[in-house]
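As structure tokens, the structure follows; a few thoughts come after it.
Just one protein chain is left out here, and the rest sit where they should.
To keep things simple, chains are lettered A and B as they appear, and every chain counts its residues starting from 1.
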Amino acid sequence: MLINILKAFLVGGGICLIGQVIINLTHITNGKILVIFLIAGAILEGFGLYDPLVKFSGAGASVPISGFGYALVKGTVKAIEEKGIIGALTGGLEATALGISTAIVFGYLVALIFKPHTKKN
Amino acid sequence: MKPKTEFKEITIENYKEYVFEKSPQSAHWKNMFWAFLVGGLICAFGQLLIELFLIWGVESELAPSLASATLVALAAIFTGIGIYDKLGRFAGAGSTVPITGFSNAMVAPALEFRSEGLIYGLGAKMFLIAGPVVVNGVLVSVVVALIRSLFLGVG
Partner (left out) sequence: MQFYDKKQTIKFKNVNFATGFTLAGPKEKQGKLGSSFDLTLEDDKFGEKTFEKAERKMFEFAASGVIAKANMLPREIDTIIGGDLLNQIVSVSFAAKKFKSSFLGLYNACGTYVESLIVGSFLTEFFGKNVLCLSGSHFSTAERQYRYPLELGVLRSPVSQWTATGVGASILKPNNDGCPKIVAATLGRVTDFGILDVNNMGAAMAPAAKDTFTQYFTDTGKKPSDFDLIATGDLGKLGKEILIDLMEREGYDFNNNYIDCGAELYYESQKTYMGGSGAACSALVANGWLYNSLKKGNIKNLLLVGTGALMSPTTSFQGESIPAIAHLVEIEMPSKEKQC
């Protein structure tokens, strides 16, 4: 178990490090970095390259936003296999429904309960 | 903050270059260190969750998604409490790139714009920053999966 956690730490940290290097070089915004990593994960999985990374490091590859792209593509491919071409449109959101719904529900609840805080610095 | 090149004359054409040379640069090594550390820790925690879920009998297919969803929920709560932005202050990509960054990007504007009402404020602005992720995600996954299926054949 500890080895898995260590692998997750190293790979996850590494992916974030790559992200930070990109931010340092290009000064792009939060939103764009999220999209770039998402697309990278999706395209890598398109070539079947992301799955081995997930098998090796577990959360280290599934927790970064590239893992979200990976999950979308994996779900879409599976849906095409099972349902034919219509699966292209259903598979992605189906596979990631848990994450998106959690974000919406918890986001809504949190926004109802809390208020934005003054920034000190 | 002395410019490295000698600028004989400052014109509109060379002003951007002049400013770039005079501007202090971000502390690259420090940023990279914290991004690696914080990002790694968040992922490590995610792995811990996966291990725990597996021990508690969750299906091995479901455990990673459940762990990510748990991180999303936790990030939402920390954003509400007001801690997550403090993390982002020094961790940079270490707080943005994990799925927790996506959650923070959804909750922060929802929180902020709630004063404009539940429908047009909270509801509409929730996807202000994270919207592109969902839109591009679906788009790219459709295209990639179609291409892959075309080339590799279905099944």
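Criterion: a residue touches a chain if its C-beta (ideal position, glycine included) is under 8 Å from a C-beta of that chain, and two chains touch if they have at least 3 such contacts.
Predicted model only: the values in this text are computed from it and were never measured.
Residue-wise, the contact with the chain that is not shown comes from A:P116, picked out of A:G46, A:G60, A:G75 or A:P116. From the options B:G40, B:P109 or B:G137, the residue with contact to the unseen chain in the full assembly is B:P109. Although one chain is not drawn, its touching partners on chain B can still be listed: residues 1, 9-10, 12, 15-16, 18-19, 22-27, 31, 79-80, 82, 84-92, 95-96, 101, 104-105, 107-109, 111-113, 115, 128-129.
Taking the whole complex into account, chain A touches the unshown chain at residues 23, 27, 30, 116-121.
What we mean here is this: only the chains that are shown with their structure count from here on.
Per-chain Cα centroids separate chain A from chain B by 9 Å.
Contacts from chain A toward chain B in the complex involve residues 1, 4-24, 30-31, 33-35, 37-39, 42-43, 45-46, 54, 57-60, 62-69, 71-73, 75-77, 80-81, 84-85, 87-89, 91-93, 96, 98-100, 102-104, 106-117, 119, 121. Of all residues in chain B, only 26, 28, 31-32, 35-51, 64-69, 71-73, 76-77, 79-82, 85, 89, 92-94, 96-103, 105-108, 110-112, 114, 122, 126, 129-130, 132-134, 136-138, 140-142, 144-149, 154-155 touch chain A in the complex they form.
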